[in-house]
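My structure is below; once you've seen it, I'll send some questions.
Let's look at subunit A:
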Amino acid sequence: MSNVLSLTTFLPILGVLLLLFIPKDSKSVLRNVTLAVTLVNFLVSLTILSGFQTNAEFQFIENMPWIAAGPFVMRYNIGIDGISLWLVILTTFIMPIAVLSTYTAVEEKVKEYMICLLMLETGMLGAFISLDLFLFYIFWEVMLIPMYFMIGIWGGKNKIYAAVKFFIYTMVGSLLMLVALIFLYFKGMEAGITDFGLLQFFSLKLDMTTQIWLFLAFAFAFAIKVPMFPLHTWLPDAHTEAPTAGSVILAAVLLKMGTYGYVRFAIPLFPDAAHKFAPMIATLAVIGIIYAALVAMVQEDVKKLVAYSSVAHLGFVMLGIFAFNVEGISGGMLQMLNHGISTGALFLIVGFIYERRHTRLITDFGGLSKQMPVFATIFMIVTLSSIGLPGTNGFVGEFLILIGSFESELRWWTVVATSGVILSAVYMLWVFQRVMFGELDNPKNQKLLDLNARELTIMVPLIVMIFVMGLYPKPFIDKMDPAVRKLVSQMRVAPVNAQAIPAGLPAGHPAMETPAAEPSMMPAGHPVVAPSSDVNTEKVVNPHEAK
Partner candidate 1 sequence: MENLNGYLIVSAILFAIGTIGVLTRKNAIVIFMCIELMLNAVNLTFISLSRHLGHLDGQIFVIFIMTVAAAEAAVGLALMIAFYNNKESIDVEDVNLMKW
Partner candidate 2 sequence: MFDNVWLIPLFPLIGFLINGFFGKKIKNEAVIGGIGTLMIFMSFIVSCGILMQMIGLPPEQRVFEKVLFPWIHCGNFKADMAFLVDPLSAVMIMVVTGVGSLIHLYSIGYMHGEEGFYRFFAYLNLFCMAMLLLVLGNNMLVMFIGWEGVGLCSYLLIGYYFHKKSAGDAGKKAFVMNRVGDFGFLLGMFTLYWWFGSNHNIWTINFTEIKAASHLLPYGGVVTVATLCFFVGATGKSAQIPLFTWLPDAMEGPTPVSALIHAATMVTAGVYMIGRMSFVFIKSPDTMMVVAVVGAATAIFAATIGTAQNDIKRVLAYSTVSQLGFMFLAMGVGAFWAGIFHLMTHAFFKACMFLGSGSVIHSMHHALHHGHLHDDAQDMRNMGGLRKVMPITFITFFVSTLAIAGIFPFSGFFSKDEILWKAFSNPYHGNLNIILWGTGAIAACFTAFYMFRLVFMTFFGECRINPKVKSHLHESPLVITIPLMVLGALATVGGFIGMPKVMGALPNYLEHWLDPVFELANEFGTKYAHEGGHHSHALEWGLMGLSIAIAVVGIMIALTMYVKNTGAPARFTATFPALHRAVYNKWYIDELYDFLFVNPCKAFGQFLWKGFDVVVVDGIVNGVANVVMGFSGIFRYMQSGYIYNYAFSMVLGVVVILGYYIFK
Partner candidate 3 sequence: METLFFVIISLVAIISAILVITCKNPINSALSLIMTFFCLATYYVMLDAPFMAAIQVMVYAGAIMVLIVFTIMLLNIRVNATQKHSHKVLLGSILGIFILINTVVLLFKSQVSNPVGGLTGDLIKNLGHSELIGREMFTTFLLPFEITSILLLVAIIGSVILAKKKI
């Protein structure tokens, strides 16, 4: 089982090969096979979970030579730690649900759709497990393709605009990241780094200017993906146009790429710059929270509303991450999972009513509770999870984020962000009220059927997870804790800038206990610690240009 990670990642591709041999017209076979593949994949990923040792090290490492040409050495270097573990599980968990949701939603071009879904899964998993920067980049980009097709082919009215916008928006960011990646590699090479392995770069000391530029490039790419205000406008379009399964995956997993990117790459690689920009990013995150909430409040399309709520939620995640402490980051990580579950569920819910009524305008609904009590209950629970009611998963993450960021220098940001709690209640409950409550006066709504068995099957795991993670988040936190602690220690390289003591608080007592300032400005090209021993270097490349 040493290569179970590879197996998880590439099993969907095998599924694609399988699908190729199934005739186009046997739709149910196609669907069932895809479901089976994703389910099997989920089971396989559970073996990862069970085999995962709770420590800060990367596990299930596979490290093989891949490309070695010119100054570059790229390796097939994968592994997971507590941070990526849950995202991998989230991905494999969401996929069967997404597949199941397409059974009646997608009637045309089923085969192609399923192929897209499976390819997407590989792309996402690959990005989460890559420990090689180059490999990560490849998966990061590859993900775009199936998503693009999903939005563009099976999307709504304005699908092409949305698909192209999604693709190019993301592409612009990631290409700048590519340049930064290359630059980083050469910087690393000067310091004796031998390949694109992420772990080596963690010990690389860069001077401030370099860090700032590189951080900006990485942060930009990830910010687009997150998406952070003001780079978020692709998201509502993409979500509104995408088919349900697409929206679910986009919200549940794809957006996590951005935040994961910060946690895994942008911050630990450039801790000083991250610290420097923390107030700025936190500001954007907070603006995003409030802004998206306000905009969501006045939406007329349910799906767009949920899309904007995603922006707000991910604002919380970003705030937590940039708190740079265990609580904030754990909260951010949990919130990623929570958002995956609850927003995924919200999109499924929107999908259910869309399938029934072929409209998503809030004004077309009203009083559905009467006709669809089960649906109403589920919608309610998911809504509550989304607004972070204690006892549901949404709360744990949000709370940890807030408390974490309150502990850090981002105190005033937290105060503003906390008010997002109010706004989220406003827009979510308002939409719930307008859709589910009131008179059932639209004759078209009076014949709606409640959820069927398949739809229930889709929702039950999500509902269960909402409560499990809300009431007993310990296993989730425990598994990621060592990795988060390690991350925090990586960030602590820089002196904490303790300027943001709220003026309203007494100045008499010592404010934040700032860790002893370490010299952050290392001289350029400062030699780096030798590459860690777990990376077996097969080919030592002369760091200097062979010319």
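Simple rule for what comes next: contacts are C-beta pairs under 8 Å (C-beta built on N, C-alpha and C of every residue); 3 or more make two chains touch, one makes a residue touch a chain; residues count from 1.
How were these candidates chosen? In short, all candidates are chains of the complex that A comes from, given by their letters.
In this text the structure is predicted, and so the values were computed from the model without any measurement.
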Subunit A in this complex - touching candidate among 1, 2 or 3: 2
Contacting residues of subunit A [partner candidate 2, same complex]: 165, 169, 230, 232-233, 236, 291, 294-299, 325-327, 330-331, 367, 369-370, 373, 380, 384, 389-391, 395-396, 399-400, 402-404, 406-407, 411, 414-415, 418-419, 421-422, 425-426, 429-430, 433, 436-440, 471-474, 477-478, 481, 504-506, 508-513
